[in-house]
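This is the structure I have questions about; it appears just below.
Note that this is a trimmed complex: some chains were dropped, and none of the rest were shifted.
A, B and C label the chains in the order they appear, each numbered from 1.
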Amino acid sequence: MATLALRAAPAAVSAWRSTLTGAAATLAGFASLFVLWHLASVYLVGSALFPPPLRVLARGIELARDGSLLDNVSVSLGRILAGFAIGSACGVVIGFVLGAVAPARRVLEPYTEFLRFIPATALITVAVIWFGIGESSKIFLIAYTTVFIVIINTAAGVASINRNKVRAALCLGATRPQLFVHVLLPAATPYVLTGMRIAMANSFTTIVAAELVAANDGLGKMLWDARLFMLVDDIFVALICLGFLGFSADRLFRWAILRFARRFSPVM
Amino acid sequence: MSLVAFRDVEKTYASRSGRPYTAIRGFDLDLAAGEFFCLLGTSGCGKTTVLNMLAGFEHPSGGTMTVRGRPVRGPGRDRGVVFQGNDSLYDWLTALENIALGPRLSGLPAAERRERANHYLSLVGLAQQGGKYPSELSGGMQQRIQIARALANDPDILLMDEPFGALDAQTRTTLQAELLRIWQATRNCVLFITHDIDEAVTLATRIGVMRAGPASTLKAVIDVDLAPEDRVRTSERFMAVYRRVHALLSDEVTLAALQAH
Amino acid sequence: LLAAGAARAQQAPAKMTIATGVDPSFAPFYVAKEAGIFSRNGLDVQVNTGPSGSAMVAFLIGNQINAAYGAEQAGVSAHAVDDNVVVVADGTELKRWISIVGSAAVPDLAALKGKTIGIARGTGSETFWLAAIKAKGLDPADYRVVNVEAPEMVAALERGNIDAFAVWEPWPTRAIGAVKGAKVLLTNEGIINVRNFVYMNRGWATKNPDASRRFVTSLVEAADRIKADPGASVAMVAKFLKQPPALVGELMPKVDYTMNLSGGTLANIAVAIDHLKGAGKLTKPVQPAEMIMPELMREVRPAAVALGN
C-alpha cells in the first residue's frame, strides 16, 4: 500500500535503503505478532486449546520433516490457485459487463447480488451433485467465493472512470471492444487488482470448506482431521501455514503488479 | 444545408442541490464546412455546454441539433475534441502513445502511426518529451499533448475548448499559426472556444459572442473578413473587429456582474 | 430422592452449561431439559448444540462447558489433551445405527467386491468398516475406499462417484428414500456396538459435587422416562430438535438408552484407543480406566455400575 505522502519525502533516501527498512519493519511486525501470541497463550489464556508459538513451531518442523506438510501445502495451493484464477477471470468479465452495459446489469444483478450472500459451506452438497467428489467441486467452491468480490470491484472501477477519458476515446473513433481494451480495462485495473487482492483471502479461507468434500489431502483436510482428533498443535500449524502462504501470495501478487502493471498506477 | 445546425436548442441541468439550471435556451447556430468559428462569452455563460452537445456528450433538453442533417446520437470520430482541462489524457500511456491512440484505433500499422504521432509531437514543440507520462508533464505540456492527439486523428469537425489557455504567448502564437496552416490545408470545420479576443480575431472566419447565463443564447455573430496580412494587432481592420467584439463582451460582463449581486 | 430435589430447588438453582449434537441418540439431554427434570433437581441448565456430539466434547477442555454427550473417540482425543475430560456415564447403545448402503448396481455384500465405497475417515463410519471386514472375513485390497463426509454420501452415491457407503443414521434411511434401488447391505448389529458417553470436566465435578450428582440423577431419570414413555419422549425430542416427529420416531427405537457403566464401556474405549493409536493420532498414551469417573453413577444408581474390577 502506497501511503499518503503528507509531506514531501526527502529525495536523498535511496530506494535501497527504504526497501531494507521496510523489510525490517515487516519483520518487527511479525516478531511482535508472535511475541504477543506467546504472552497471550502462556500468561493470559493458559488453555490446552491455545498452544504457544514455539510448540506449534516444533510440531510444524516435525510435520515438515516427514514430508506430509509439504504435500498438504502443495495440494491445497494448487486448488486455491486454480479456483482463484477461474474466479478472477470470470469476475473481471462479468464485472465489466455489469459496469458498462446498463440493461445487462439490471438483469444480471439479481444473480450476483443474491448468490454472493450464499455461503460456500452450504453449497458443498450442490457442488458434489454438479461436479462430483473430485477436484472440480473443490475448485468450484473456491472460484465461487472469489468471483463476486472481483465482480463488484471491477464494476465499481468501470463506474468510476473519468468521464472525459471515455468521451475522448469515442471521439477518437473507438468501437465498443476498443473502448473496453484501450480505456475501460486499463482505467479499471487498480480496482480490479484491489478486488483480486481482497478475493485472495476468500480463496484461501474457502479451501477449508472445499476440503470438507471428500479430500484425502490438503491443509483444509489436515485442519478437519486435527479437529476431529483434537490435535491442537496440528490445527495451529495448518492455520499458520495458511497465513504465511496467503501473506506470501499477496506479496508476490503486489510485486508482479509493481513490476508489470505499474503504468496503471495501482493503489495498494 | 449547413454542416452543423442548432435550432432552438435548450439545455437544462438537473442539479444535485435541487433546482435545475437552464444554461442555454433558444440557441440557434449554423456552421458550414470549412469555417473557423470562434465562440466567446463570459465565464460560465455556456460555451462548454454548446460544445458538449455538439460532441454528443450531452443531449439537448429541447430543440434539435443536427450534423449533416442527422441528429447527433453520441460522440464519433468525425468530431475531434480538445477538452477544457487535461483529465482526458490517459495516465497509463506516454505522451507519444496518447497521440498515437487515434491512429491505432483506426488500424494504422505501428510504424506509420509512430511516425504520425511523432510528427504531431514535434508540431506542438515536445519532440524530446514523447516518453514522459502525463503526470510528468507541466500543465501547458499536457494541453499540447491533447491538441496533438486531436489533430493526429484528422477529424472533419474540430471542437476545441480553450486549447491554448495554459500556454505562454509565444508558444501560443506558434500553435495558432500551425493550427491555421492545418485548417487551410484540410478546410475542416473548427469550433474554437476562447476568452482571448486577439486570438479569436486572428483565427476566426466568424466570431460568435454569447450572452451571460442563465438561459444564454448567441448575442451576435460577426463575420471576420480579414486578409491574412491583416491578421495582426497592428492592422487597423484587425483592431476594428477587436473593438466590436470587445464592446459586445463588455456589456455582457456588466450584465453578469449586475445579476450576480 | 424427589423430595430432596424439590427442597433444594427452593434455593437458587445451580447453573450449568452442557452441549451435544443434534441427533436422537443424545435424547437423555433433550428429555431432561424438555420434561423439566433438570429444574426439578435444582439445576438451571443451558443446553447448547453443535454439528455433532463429538465436536462439543472439545469444549470440556478448559471447562468451556460442564458436560457433553458424544462418541468414544472424541472423548479419548480430548482426554489426551486434558485429562480432566472424563466419562461419567455410558448413556447410549446404538444397535442398528451404522449401515453399509449399496446402489442399484450392488445387490448384496458380495457384489461390492472390486467397487468403490465411501467412508468418513476417522469416525464411527471407518471403525465400523474395519470391524465389518474383520467379522465377514473380507480382503481390504478388494475395495477402493474414498473419504466422503456423511452429508455428501447420498449425493456421491446418486452421481455414481461411489457404489456404496458406510455411515450412521439418518443417512442410510435417507439414501434409500432418495436414490432409486439403494438398499442396506449390512448393519452394525452383531458386528460392533457403538456407544455414546456422558462426559464431564473432572475438575469442575470435584469442585461442585452436589450439582454434579444432581446432574447425573437427572440423566438417569430422563433415560428411565424414555423407556417408560417412548411416545412422549419422541414428541419432546422432536420439539427440542425442531424436527418432524415422524423422523425422530423412526430413529429413536434404533437406540437403547440406559445410563450405566459396564465392561462394554471399557471395551469400547479400548477399541477407540487402539484405533487412534493405529492411525497415529494419539498424542499420549491413555488407559481406559483412567478415563472413567464412576463415583457419581455409584452414588446415584450403584446397581448400574459394573466395571468388572
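Here, a contact is a pair of C-beta atoms (placed from the backbone, for glycine too) under 8 Å apart; a residue touches a chain by one contact, two chains touch by 3 or more.
In this text the structure is predicted, and so the values were computed from the model without any measurement.
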Stoichiometry of the whole complex per this structure file is A x2, B x2, C x1
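Here is the rule we use: only the chains that are shown with their structure count from here on.
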Give me the ID of the chain with the smallest distance between its Cα centroid and the all-protein Cα centroid.
-> A
Where chain B and chain C are represented by their mean Cα positions, the distance between them in whole Å = 83
Centre-to-centre distance between chain C and chain A (centres being mean Cα positions), rounded to whole Å | 39
Roughly how far is chain A from chain B, going centre to centre by Cα mean, in whole Å?
-> 47
Touching at least 2 other chains, the residues of chain C are none
Multi-partner residues of chain A (at least 2 other chains) = none
Once bound in the complex, which stretches of chain C touch chain A?
-> 54-55, 58, 61-62, 73-74, 77-78, 80-82, 118, 121-123, 146-149, 151-152, 155-156, 158-159, 161-162, 276, 279, 281-283
What residues on chain B touch chain A, complex-wise?
-> 55-57, 74-77, 79-81, 83, 85, 87-93, 101-102, 104-106, 133, 149-150, 153, 155
Over in the complex, which chain A residues touch chain C? Could you list them?
-> 47-49, 124-125, 128-129, 132-134, 212-216, 225, 227-232
